[in-house]
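A single protein chain has been removed from this complex, and every other one stays in its place.
And now, chain A:
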Amino acid sequence: QEKLDMSTYPVESIRNFSIIAHVDHGKSTLADRLLEITGTISKTDRNKQVLDKLQVERERGITVKAQSASLFYNHEGINYLLNLIDTPGHVDFSYEVSRSLSACQGVLLVVDANEGIQAQTVANFYLAFEAQLSIIPVINKIDLKNADPERVEKQIEKLFDIPTDECVRISAKHGTNVEKVLQKVIEKIPPPQCNIADPLKALVFDSTFDHYRGVIANIALFGGEIAKGQKIVSAHTKKRYEVNEVGILTPNEQPTHKLYAGQVGYLIAGMKEVAEAQIGDTLFLYKQPVEPLPGFKSVKPMVFAGMYPVDQTEYNNLKSALERLTLNDSSVTVHRDSSLALGAGWRLGFLGLLHMEVFNQRLEQEYDMSVILTAPTVPYKAVLSSAKLIKEYGKDQITIINPAQFPDKFSVSEYLEPTVLGTIVTPHEYIGKIITLCQDRRAVQKDMLYIDENRVMLKYLFPLNEIVVDFYDVLKSLSSGYASFDYEDAGYQSADLIKMDILLNGNPVEELATIIHSDKAHAAGKLLCERLKETIPRQLFEIAIQAAIGKKIIARETLKPYRKNVVAKCYGGDITRRMKLLKRQAEGKRLMRKIGNVEVPRDAFIRVLRRETDK
């Protein structure tokens, strides 16, 4: 294949931009249209979410991994190179969004003409604004019946201080006015400010793993040029590599001779793991180090979940599936973990609940693995006061992700829980219910303002663990789907945490112990006891199921004993069947977990520990 010559595109003819929007406002559809108009892909009916290559992305209608595409467009006699960088559209991925944006000089802010500004519209706007990018508001879905572009333009003016005449009204689905968007990009977004003569400085804004070619890093050049054969270094890992291939994405890989400052494309340089090409990293030429690009952050997981194979015989299969899946997702942290009930497994760290769900779905779809996910936990911290423990851990502040590690209150001067600042945008009729919900989740209101006559934006400081399980779903259902939610990390706060144990006839069940805020202990304890009562089979004696904090019992359920358990008929034909069943039960007894004298089948734990949505 002929290699493209990128030197024919001087910096002035380049525009690097991204499309940002709230979920479902039409970001990916607009990307599809832009690709079609510029001839990058042929115009057919089958162009739907072209940039969303992952099956899970297409199914859920979300973008998980950022892709980019280089578009060529002739406007008033000049050949322009327009680099479109698609971004993940979800709260969990705001770091990725911010890195993609740092490769751009402008953004198209897409807003649904009916829904108007939503929480992520706001969040993404601020990201772009802080990055000092040109912002072109695009009002989409004007073809729909309830579209009210004028109202949305006023919202934009009020909230973002952008004059209404700068908005472009389009229908991405039908292609209406999309060409005007391209023209605005050329007119309003400045070309990149950089110099080919400078030493190489490239930003990694994404990476994927290909089995044959290794890691493919998406890069944006801030200075210099890059070509095959050059030796480059990663600012973060300090490792050295030789460039095998460079090129642009259209959206498939197209190799080029070189890439120049201001351009966006990909690079293959013998990296073996995506961890070697971390998002936000800077690459430079060997022996020509440069100031690394700002904003690089090491991955910080927000949500942890235990992941176990359904049966221990599947352990190795799951292990390789996890290894292969995390090859392409360096933002998942993996620690080995084990549970008395579920055997050997892992504790995985995700950027958020969606990240975890998508990961699980990919495991099922791409690797055909079903797993047990235990309730998500968050990384609590404890400031130790016990000299013994401080010595043991080597520091005075530890992160606790497994309840078994929870240090008791006598060894701790302070417990800390992670918090997030959440933004909710909702029609005003749901304010009451939402405020109640937030209060119920121990959130503290930080701000409340009307963004137009109908809608309110609320900002609350939430303990992270209160939202990781089902906050988003409850919010949606309370507000009939109209409220939107976004959040960002807000550090740690002091918290009254305790460890809650579950006892069966007085004996603790280790794998069900949880770390919980003392305000919530009673409700959670009651729920666990009720669930256990339904899943443990009756036995010959009464079973007391209790939730306890230290010695204090906070909830209790009683499982009454069997008074009759004998099959009615056992003659000729029944005998064989009976023997089979009884022998299976005898076998099963060996596999049962015995807590004191209570026999608990393994799947009782699974059913109790499993997240609600998995049932």
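The definition used in the following text is that a residue touches a chain if its C-beta (ideal position, glycine included) is under 8 Å from a C-beta of that chain, and two chains touch if they have at least 3 such contacts; residues count from 1.
The rule we apply is simple: contacts and distances are computed from a predicted model.
Student: Of the options "40S ribosomal protein S8", "NAD(P)H-quinone oxidoreductase subunit 6, chloroplastic", "Radical S-adenosyl methionine domain-containing protein" or "APOPT family protein CG14806, mitochondrial", which is the UniProt protein name for the chain that has been left out of view?
Tutor: Options "40S ribosomal protein S8", "NAD(P)H-quinone oxidoreductase subunit 6, chloroplastic", "Radical S-adenosyl methionine domain-containing protein" or "APOPT family protein CG14806, mitochondrial" narrow down to "Radical S-adenosyl methionine domain-containing protein" for the missing chain.
Student: Taking the full complex into account, find the residue in A:Gly77, A:Gly481 or A:Gly572 that is in contact with the omitted chain.
Tutor: A:Gly572
Student: Using the touch rule from the top, list residues of chain A that touch the missing partner.
Tutor: 538-541, 560, 562-573, 575-576, 578-579, 582-583, 585-586, 588-590
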